[in-house]
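With one protein chain held back, the other chains of the complex are shown just where they sit.
A, B and C are the chain letters, set down in written order, and residue numbers restart from 1 in every chain.
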């Protein structure tokens, strides 16, 4: 595993726990955690066998089969391409890269690697939330009929306080973009996953609401402590866009770190000719489903607790009604990734899927720069 | 109409509005409002033709066909019996009376009157909330299967403040009982209405949490202004009881004016072998329905907006999705009462139904006095 | 009152009920209802003294002081201008007109009339929902701090069924626009009312999802019965736009009649530097308020039942916890309109406010026609 921030803790939990609940066809071993500083402590804390400082050495090691990339976005391309070329399967955190160019390089590397049986996957783990996977199943079964509209939003508020410091997530050179790439990317991927359709064109606007913030004195988690000095926020705080899906349906998106009181509200509502569904990550064990084929007097959004053994991913966990949490998605991700490696199939989302999301992000920025002009994604 | 407190305003709105939306077979005229003091102002405000001070005269007048009793409970029996004997149809606010003995006299008078084509009905208006009526329909259609359990509660908090003054509703001689008769009676009636079953026996406890309160200086609405002097609260603040329905199913009840933050939460949840439903008066335009015959992965409580034209009482009102409020029940009550008078049928809830509720209230008090011993209602 | 469709019933209820609860300084009399056909039946049903067929005559009558316009949008301008010129106070249903040009004529007429003490108001009644008025109060008191973002949506689903017939609301020549003007106008007005800020520029898209529908055989309510023949839908089914408020804050809007399962979901969420609030017309007696100045462990959206005597408009109604419904807004509107006439003040929303909304609607259509290009509203 390259990187050991908050995402490193989450991925570690995935690797640690998945084999204890799922019947994996291969037995993962937690070998090395790589970081320029402090990797030893992380390795000890999270239960990795070794720590290392130089990822270039580690991706060449013969005893390593899988590279898990959890660094900031500006290093994804270099690490992932090197790992794939070294014949390692790669799991790479989202968004795939900071630019379309980087993502294209990565997708090409993944395609070449696939020809040699080497697998690459992007870590959009919210696909693995059972309620989201069940939403996709309902759409795929035609329970919603023709999709007419989608509303997708990912709302947080951790920047609403103007004194929150300038972490790497607020710097364009490290993060690529702000709310757009960090959380908007999830909204895009989840919309495309659930509907089975890609965004083809869009009109959007991005905006930085607080232009300057205190520099970071000491980084802890997402926020950290503020210092006396100030620096410029070089990424967006809010991104709003309206896109068209492949079928022609309209989808409107919002990513914001300024929606006061919303902590982690990734919400998707899909409206179709035969039904609708609504998901909210703040109620991640639930899916609301509206069946418009019932008699009018009996219709209504139905709060399904997605904790039944027959729901996706649920069988190995607890009895019905017992909740899963945030990190369970990482165990599901490990399960799916390991299964694909074992079967020799293409895990999804692929690097090509990740490249597409990158192109959507890019189209939003281009549209915003052009006065919200309608802009093709251009896959 | 005899009486002109808050219930007078609600009943007036019912008489005024019902003919404007429903096609009533008879045309009600708002003739006289009766009150010892201030009836003129009420008549003018609410649009009654005349005011009068003596109900005994009014119930004898030839030009009066219907008497609507909205006085405190201690006068219901005398007025209603006199009116029925004078051949007037009677609508009487709930609870029917302050004691079982009074209620028996009233039920007997109603039975005698019915033989002469004179009708009597009790004002449990929450039966006329469309969502409650639709709940009853679902049970009657067997959509819940066998009823296994009921939870019914009516929660308010206007006495949680110890400084709230001693209104007539806190005096046993006027109100008969406290939370039990005032709001508990609604929970009992609504449970019996929705399930189609009566409570046959029970174990309960009642309690006064604040024993002494400031006397009322000037009465306004439910609360009024406090004076310097204090008096004893002689009714219960809370009543809790568990009863058995005719089918054997258990139902647990709570009536409280001390459930902080709950303003008007009349809630009923009925659990059956094939489904369940949940109603909350604070969301009075909704009914939650759980259909346990669906596949396990698709089950969930469904929030039905009970505002469709095919829902009970809804057709003459607004388009789907437009809300009704508290006083609409009084228009529905007028509609049902007038229809029964016209058809010559027995309107429900009858005085016999009201007597039964009175017996349940009495059984709760007897059980409480006997250390919560199991006590038959004894219809 | 000119017109007697569904809006006529609602306005009649407002005129009928307002004087029974509010202390109006003037006593409205329900004089004449005007309609080309069937006005007699409506007059009798709703309690108007007379019926008439020709609005031109009625607006000239000396015994008429107020004209209430509830016809489709294409006739608003002619009627309202004539009535104002005849010295009648005018209450006109929203949207003010079908075009900016008509609205300009009306606003000019209103300005001339105001100089003579004649008042004009637009019927955006959702401003009179107590929870919405309370939301405005909280913003005005600074409880939200600086407004950072707004999300406003009005979602219905009555066109989701492709067999729903072609009523006048789907014809551009009668209705002006579709979801945009019918319900989007409410979202715009309510946003501007609550935030106290106008939309200054925007980017948008409108779309017709079902291009052809059965012609209407017989009109009833919003839907009616379908005939065998089909005709073209000439208005939008969905409108999506992102606008900037006067302070620079971004607001995103959606109006749709295709959001399956949403019956009347006019929802506004306002996010500020010190707090946030959320309103949903499907829970019209509630306001959710988030106070971001509380300790982080105690923050959360608070569901306030806006039924306390100290909440706007509530004092004359029922005790706390008793719900109001859709039509109460029409009583509040009558109260506010009559008060303004009596005081000689400008009632709000004025025709100038209505003209501004019309310009926003127009800007959405222009932006949509120009590939969603950023477009100034141009007040």
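As a working rule, contacts are C-beta pairs under 8 Å (C-beta built on N, C-alpha and C of every residue); 3 or more make two chains touch, one makes a residue touch a chain.
Just so we're clear, the structure is a prediction, and the values are computed from it rather than from any experiment.
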Task: Please pick, from A:47, A:117 or A:196, the residue that touches the omitted chain in the full complex.
output: A:47
Message: Using the document's definition of touch, tell me which of B:101, B:229, B:260 or B:345 contacts the absent chain.
response: B:260
Field: Residue of C:241, C:258, C:289 or C:318 in touch with the missing chain, whole complex considered
entry: C:289
Query: Out of A:149, A:307 or A:333, which touches the unshown chain?
result: A:307
- prompt: What is the set of subunit A residues that contact the non-displayed chain in the whole complex?
  reply: 6, 9-10, 12-13, 16-17, 20-21, 45-47, 156, 158, 221-222, 262-265, 281-284, 305, 307, 309, 318-328
Field: Residues of subunit B (touch criterion as defined above) contacting the omitted chain
entry: 144, 148-149, 151, 153, 157, 160, 162, 203, 205, 207, 209, 238, 240, 242, 250, 252, 254, 256, 258-262, 269, 271-273, 275-276, 290, 292, 299-301, 371-374
Query: If the missing chain were put back, which residues of subunit C would it touch?
result: 134, 286, 288-289, 295-306, 308, 310-311, 320
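Note that in this section only the chains that are shown with their structure count from here on.
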Message: So, comparing C-alpha centroids, which chain is the farthest one from subunit B?
response: A
- prompt: Of all the chains, which has the CA centre nearest the overall CA centre?
  reply: C
Field: Distance between chain centroids, defined by C-alpha means - subunit B, subunit C (Å)
entry: 36
Task: For subunit A and subunit B, let me know how many angstrom lie between their CA-based centres, rounded off.
output: 54
Query: Going by the touch rule set out above, which residues of subunit A reach two or more other chains?
result: 299-301
